[in-house]
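Missing here is one protein chain; the remaining ones are kept as they sit in the complex.
All chains are identified by letter, namely A and B, in their written order; residue positions are counted from 1 within each chain.
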Amino acid sequence: MATRAEAQAIPGILPGKVGVWWFLASEVMLFGGLIASYVVFRLGSAGWSTESAHLSVPIAAVNTLVLLTSSLTMVQAFAAVEGGDQPRLRMHLGLTILLGLTFLGIKAFEYTFEIRAGFTPGAGIFWSFYYTMTGLHALHVLAGIVVNTLLFVRAGRGTRNWHQVELAGLYWHLVDIVWIFLFPLLYLT
Amino acid sequence: MASHGGRPNYVAVWAWLVALVILGLAVSFLPGARSMAVALIFATAVAKALLVALNYMHLRSESRLIYAIAIVPVLFVLGLTVALFPDFVFHR
Partner (left out) sequence: MADTAFATVAEHSAHVHDVKPGFWHTYVFSTDHKTIGKQYLCIGLIWAVVGGLLAYVMRWQLAWPDTAVPGWGEVGPEVYNMMVTMHGTIMVFFVAMPILLGAYGNFLIPLMIGARDMAFPRLNMLSVWVFAFASLVLFLSFFVPGGAASAGWTGYPPLSAKVEYTGVNWGMNLWILALALEFASFLMGGVNYLTTAITLRVPGMTFFRLPLVVWQQLTAATLFLLSVGPLIAGAVMLLLDRTIGTHFYLPDLGGDPLLWQHLFWFFGHPEVYVILLPALGFVLEVLPVFSRKPIFSYRGIIYSTIAAGGLSFVVWAHHMFVSGMDPRLAMPFSITTILISVPFAFIVFAMIATLWRGSIRFDTPMLFALGFLAMFIVGGLTGIFNGSAPADIYISDTYFVVAHFHYTLFSSVVFGGFAGFYFWFSKMFGRLLNETLGKVHFWLTLVCFNLTFFPMHNIGLAGMGRRIANPLQYEFLVPHQWVNVLVTVGAILLLAAQIPLVLNIAWSLLAGRAAPANPWEANTLEWTAPSPPPHLNWETLPVVYRGPYEYSVPEVREEWLPQDQALAAPSR
């Protein structure tokens, strides 16, 4: 029976980070469920490549670069916080928001173009997956933009919210990683 | 912007990410064995994901607990995908 009291917190672990990582784990399962379903359906039937050929690889490639760059600006925002540089934080948060909006704008343009060409969600099982996966992803991008905007506003008021920037960044990077897989799954194969 | 305070060089990572996107695109346009191309494309995707996770999400410097929380769901998704093969890949 020990009588010496020892501090039990795992060194360096802050609650916010643990919480966000658990949340990200559940998000991986969510997108993973969709992706797993897509992969097995696709491998099990023919004719999907002819459908996916109707997608625009150049547009999606641009979008991929947009999102990857937004990850850079997001982590630069975090670096600015670590350096105590408020203006640089605002600038990079602002850039991340703009890039996110660009992504959504391009996506909206893409959807309009595809639906006008007759490729609705009901047009076939490939399209069902395409719209669901990219649509759910786009909703997540939107949510990230909202969070980043809130942080942007708070940064303007001078509040020290460095930890929250890191947490929002973790979420944003996961959204980027999901797209890193959606791009080849839907467009390149 | 050199790396400081033990943080990765974020811009260098970004450059690699862009390079991998271009590589993936190039491979997808090359003629030749389709399955090789697909394998290579997904290899670039995995590499990009790892770059973002290890460097931007700082998994490189996080504790083992965080690393476990990150890796277990990925393994579960892979397991689920494999388990779905008999019903959807071999039977359709």
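FYI, contacts are C-beta pairs under 8 Å (C-beta built on N, C-alpha and C of every residue); 3 or more make two chains touch, one makes a residue touch a chain.
What you see is a predicted model, and the numbers here were worked out from it, not measured in a lab.
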Report summary line: Shown chains contacted by the missing chain are A, B
Requested in this report: Please pick, from A:105, A:121 or A:156, the residue that touches the omitted chain in the full complex.
Outcome: A:121
Query - Identified contact with the non-displayed chain, of A:43, A:59, A:104 or A:136 - result: A:136
**Report entry** Touch list for chain B against the chain that is not drawn
**Finding:** 65, 72-73, 76, 79-80, 83-84, 86-88, 90-92
Report summary line: Those residues of chain A that touch the unshown chain are 1-3, 5-11, 13-15, 18-19, 22-23, 25-34, 36-37, 41, 45, 120-122, 124-125, 127-129, 131-132, 136
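Here, only the chains that are shown with their structure count from here on.
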Query raised in the report: What residues on chain A touch chain B, complex-wise?
Result: 10, 12-13, 17-18, 21-22, 24-26, 28-29, 32-33, 35-37, 39-41, 43-45, 57, 61, 64-65, 68-69, 71-72, 74-76, 79, 82, 169-170, 173-174, 176-177, 180-181, 183-184, 188-189
Query raised in the report: Which of the residues in chain B end up touching chain A in this complex?
Result: 5, 7, 10-11, 13-14, 17-18, 21, 24-25, 28, 38, 41-42, 44-45, 48-49, 52-53, 55-57, 63, 65-66, 69-70, 72-74, 76-77, 80-81, 84-85, 87-92
